[in-house]
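One structure is given here, and the rest of the page talks about it.
Here the complex is missing a single protein chain, while all its other protein chains stay put.
So that you can tell them apart, the chains are marked A and B in the order they are listed, and the count of residues begins at 1 in each.
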Amino acid sequence: MGGEPEPGKRWRGRLGPLLLALAVPFLAGGCWDRVEIIDRGFIAAAAVDAVPGGYRLTVQLVLPQSLPSPGGGGAGGGGAGGGPSVAVLSATGATLAEAASRMDEQVASRLFWGQTRLLIVGQALARRGIGEVVDFLVRNRESRLRTDLLVARGEAAPLMAVAPPYRDIPADNIYQELRKNLAPRLRAFEAAIRLREAGRGFLMPALAVTRPGPSPASPSTGAERRVTLPANPALDGAGVFVGGKLVGWLDGRLTRGALWLEGLGSGGTITLPYRGRPLSVLVERAQVRRRVLLAGERPSVRVDIEVDDTIQEVHEGELDPGRPELLRQLGESLAREIRGRALAALAATRRMGADVYDFGRLFAGRQPAYWRRVYTRWPQIFRSLPVEIRVRAVVRSPGRLVESLQLPR
Amino acid sequence: MASERFAPLRREVTRLHQLSDLANEAASLELSLLWELSRHRRLSGHPDLDARLIRTLMGGRGHLTADYAERTVRLPGRGRGRLIWLSSMVETKILDSQIFGAISRAHVEGHAAEAKPVKAVDEAVRLLGEGRVLLLMPGQPPALALAARGYEHRQVGDPQKETSMRGSREAFVEDLATNVSLVRRRVLDPRLRVEPFVLGEFRATEVRLLWIQGLTHDPLVNEMRRRLRSIRLPQILDVRYIEELAADDPYTIFPTALFTERPDTVAAALNEGRLAVLVEGSPDALVLPVTFWSFLQAADDYYSSYWIASFLRLLRIGLALLALVFPALYIAVIVFHPEMLPGILAFYLARTRVSVPFPAVVEAFLMELAFETLREAGTHLPPKLSTSLSVVGALVIGQAVVSSGLVSWPMVVVVSVTAIANFALPSWEMATSVRLLRFALMVLAALFGVPGVLVGLALILGHLCGLRSLGIPYLAPLAPLTPHGLGDTLLRLPHWVPGRRPRLLEPYWKVEVPRGQRPHPPAGAGTFHSPR
Partner (left out) sequence: MREDWGLSDLQLLFLSFAVVAPTAILTLPRALALLAGQDGWLAALLALPAGLIPLVLLWDLDRRYPGQTFTEQARQALGPLLGRVAAALAVLLFALLAVVVTREVTDAVHGENLPRTPLPVVVLLVLLAPVSVLRQGIETLARWAEILLPIGLVLLFLLVAGSLRDLHPDYLLPVLGHGWTPIWTGAVQPASFYAKVFALAYVLPFRGDGRKGAFLAAAAGLFAGAVLLALTAAVTVALFGPLAASLPQPVFEAARMISVAEFLAHLDAVAVAAWLALGLTKLALVAFAFVFALADLLQLEEYRPLTLPGAALTGVLAAVEFRSTAEFQIWVFIFWPWVALALCILLPFLVWSGAVLRGRSGRRGRTGGTGRGGRPGRARTAPSPSLPPGGRS
């Protein structure tokens, strides 16, 4: 403390500015960025449609006060046990931001994009291109880069209004469905990356409303009371995009096939014929190795798929652990099945000229010189790109039951 | 009528009262004059004269303290002496059996255990006040202070504030001599130095500075001596007075010395080359220099498995941080960054706050203040009433406030968790610093969110980096980083690890743990069973 002034001075010197710095913002009515949590309008999910002259934004706005009370007791909780805890709002504007700000005027709270998990794009808009939507999401400081993008088969807005009673926040339902890894997921940042590269294809999970209608009469309560199963937005295949524009659809089966080529096939159930009866296996693990080959100017791709699985359901037939060739046969037919699906998906996307498997990306990384020559023509090259698919499927386990219960006649 | 008759009398009484007031004043004035004069005056060596002076100083002329006692004794071979003591401070039995006996046998100097020659008047008076018996004698030395202390003080008992599962169950008491003996019994080192200091102006207080010569860095001792000598306070009732006057940074909010009521903690500190200060009348010892980590160490750490001790160390560091920032972070996150929360949690937090009429900051401040109030009320209440306090405070009010929706239950959880984390800190002084700083961080959080909290933490950290305790950097083994000193900070390494102390004290560390002490099973057989 050699050259320090006397203590009193030090005190003032150190704390004075600090206190002043703290006091001034308080007195000046500070806390500029403070927004109380109840003043935030949490957007759980949003849907965007193209309308003449701009966009229509429809959102599910969380109504915290109508969420069921967690402890059961407590005051308030108007919606406890009742309907969904969201309000559906809609607004239009020449840009998405304008629509959002118009919507902001409709509600008391300040719209908040930080908890938005889903953004659904209407079919018409998807055909026009999703660049602006992704731009809005990524540029917005609040929003998540992990917001899942979906494409609606038809208009997107009605999907916001469908509220199956499984969860308090209807959009959560779709989100949980997505999480199960059975669909291609496309997050905002992934879309942004893919949009950045000209002509790149990608898949976007598609959404449609299923209306199962009334259930059959319940036997216990008599014939009169019928339970109506709710309408439910459900995943339904995927939309195929090239350069940010929707160019076609894949149904659920083809979508799974396309996922195989990307190495995302695990977790699903595959049913294949086994001695004339259906047999289901559960895919436990799938590994995909993709290699690009270039012979002169002739590119080709080789995809090696390795699958481990477990038998889930056997209707009839013999599964004798003493006869491993049976399991091997099963593995072979499973491999054929997977290969068939993958090829079907490949054929479908080829027709659309959409390289949704990022084969082009592989060439760009591994064969940069070739890629620089051809990248403008890639969609055409992709249409006729030879793809060799090799599948090796191993049935790891017959499940918790060795033989079929009904032995063959 | 009657009043008419008594009027002159009443006037006379008033006048006398005034006179007596005046006399009082005069006496006080005279007394202070006398005190001033006696400050460095030597005893004359004439017992009668000296006794009169002392009597005057003890109140003399009509204000003599009631417990003043004085006897004339005959000292064989030396003439008449005077024996003076304060009856409230002296055990009569000792006085009768030993002192009078010794005097009659003319072996005062030889027989009384503690016969201290006294030369100066003020010293004599001070010793008298401490419970010594003064024997004024003709010639040299003019007086002897004899030990016959016999006043009541608390017996050595269990530590109340620093409890432990294992280890010593003795705690300091208010009696200095007892406290020194408690330490001395644990440091059986002939190099242990107990240096006396008498601090304070009139109400002179005995202070002891303890250190182990050759182990404690001499400049530290000199510096502490200098600081102790420079203390001039009218009274010193507790070690806190010393801590405040001997701190390195007088304005810091952090403790720069460790208060402990455990003699074993003091002994350990002495063996690490630190200094300890004991004060008459204070049941706490002051240990310095200390580092930040000293306040996260508990006595139990050394008496229990090093695994659990290390785990608890890390836990305490985490808890200290939690107690410091949790409310601030909660405010910052729900007000500035709700996007960081998992979705459903954010919605439910919003739901709990629907009926709360205050902004989150105000709510947090109210809750924190309410809690501080409860705690303060609890410390001033007799223990019997504290249950009713907790019922009224926590259960009735807490339940009512939450169920009426004035305060949200997450905030209650946050405040309670913070309070419990705060209680988990072993040092009361550190816990209070953390308590206060929490409020500052809450303000910063309310203004600027997470960056505000971070700037607050950076400021606190900057202060800690610059802070020193008796010249030793406060965060010592960590910043400046001296890796081999870290053995007893973040973790508690086993006792057999040849750990070394921070570099800053290194050249003077002489009782290092020798190498090669790790226990291992006997070589070869690996079993104690004999083969046959």
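Throughout what follows, contacts are C-beta pairs under 8 Å (C-beta built on N, C-alpha and C of every residue); 3 or more make two chains touch, one makes a residue touch a chain.
Since the structure is predicted, the reported quantities are computational estimates derived from the model, not experimental observations.
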Sole contact to the chain not displayed, among A:A192, A:V209 or A:V394: A:A192
Options A:P84, A:G114, A:P170 or A:P299, residue touching the unrepresented chain: A:G114
Contact set of chain B toward the excluded chain (per top definition): 217, 219-220, 223, 230, 248-250, 332-333, 336-337, 339-340, 342, 448-452, 454-455, 458-459, 461-463, 465-466, 468, 470-473, 475, 478-481, 504-505, 507-508
Contact set of chain A toward the excluded chain (per top definition): 1-4, 7, 13-14, 17-18, 21, 25, 30, 32-33, 114, 141, 144-146, 179, 187, 189, 192-193, 196-197, 361-362, 364-366, 368
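Heads up, the rule we're going with is that only the chains that are shown with their structure count from here on.
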Approximate Å spacing (C-alpha centroids) for the pair chain A, chain B: 63
Parts of chain A lying in touch with chain B, wherever the complex brings them together: 7, 10-11, 14-15, 18, 22, 25-26, 30-31, 33-38, 40, 42, 44, 62, 64-65, 67, 69-70, 74-76, 85, 112, 114-115, 117, 142, 144, 168-169, 172
Chain B to chain A touching residues, read off their complex: 250-251, 334-339, 341, 343-344, 346-351, 353-356, 359-360, 403-405, 443-444, 446-449, 459
